[in-house]
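My questions all concern the structure below.
Certain chains of the assembly are absent from this excerpt, and the rest are unmoved.
As written, the chain order gives the labels A and B, with residue 1 at the start of each chain.
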């Protein structure tokens, strides 16, 4: 599993100064590292059984089964998405990604995220809480891990999001590369 | 008051290694400890005077005075709830719990919380900011204290929620056991 891959790093925990920004930037090594995927299927009025998220708020003139005009500006969706270890929607879930996203630009796709990973598997038991801006059109986007509980007690870090796949406006899959820099 | 109860712990600040997980888990002692209650009365169309929260978003087909079907999936409620030192709704409030919760599972009761305690009493002046997943059907649930201001300047910690009481879908009372592990 991906989480094991950080173990060799334990032998190299010294801070490495990046030569590109010699006085400004340090490169920190994560104290824990996880790669997970989650899968979002938006309710469109016809997929009640499979849908894992719903539009619950929209600007004036928009509705709750079609994402709004202007790059979905103003839509809020609530979700309960399965988390998997690989990119297969049908793999056994190791937990749920729960919370909300909202679309917040009128001339491109960007979102703001507030959600948690609720993990309950042989390997992990606990929650990870995320907050941050998600400029969807960029290949990778960084958000903050603002806290955690259980196995992730008091952890902080950075999660790098990648849109691994999407199908129209109904399905998307996010790869979440979580690097914890503060472990307890 | 509960906040005083952590003082004896100051004499035992050494980290205690739990024997159950000898290589993995440490038990940390909080640097500050608070137990508070808050009381939520949901607007149902008929209790305008007493209500402290309102449903403001709902999935397609639902309305704003009755919590939605499917375990309220997709409802967002905004709240301004009194905080008390004991479990009596009519005790003198020491502050307000303000923010939102959203229901985010279709086959059980779970919520996602983003809110603040705004405290203004003889004992405490400041705010505490919370984010996290709340699987309501579990006896206790841990969320993250992601920051604070005033007396809680830069604090971080864990808040353990317990549903202390509820009446139908209109009233619930949460006990919030806040353990700060990072005090400034």
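The rule is short, and it goes like this: a contact is a pair of C-beta atoms (placed from the backbone, for glycine too) under 8 Å apart; a residue touches a chain by one contact, two chains touch by 3 or more.
Values in this document were obtained by computation on a predicted structure and should not be read as measured data.
The complex is a homo-oligomer: 2 chains are shown here, and the full assembly described by the structure file contains 3 identical copies.
Methods note: only the chains that are shown with their structure count from here on.
One finds 24 Å separating the Cα centroids of subunit A and subunit B. Subunit B meets subunit A in the complex at residues 26, 28, 56-60, 73-76, 102-106, 110, 112, 114, 131-133, 135, 142-146, 156-158, 181-182. Against subunit B, the residues of subunit A that register as touching in their complex are 43, 45, 54-57, 63-65, 76, 78-80, 96, 98-100, 114-116, 118, 127, 129, 131, 146-150, 153-154, 184.
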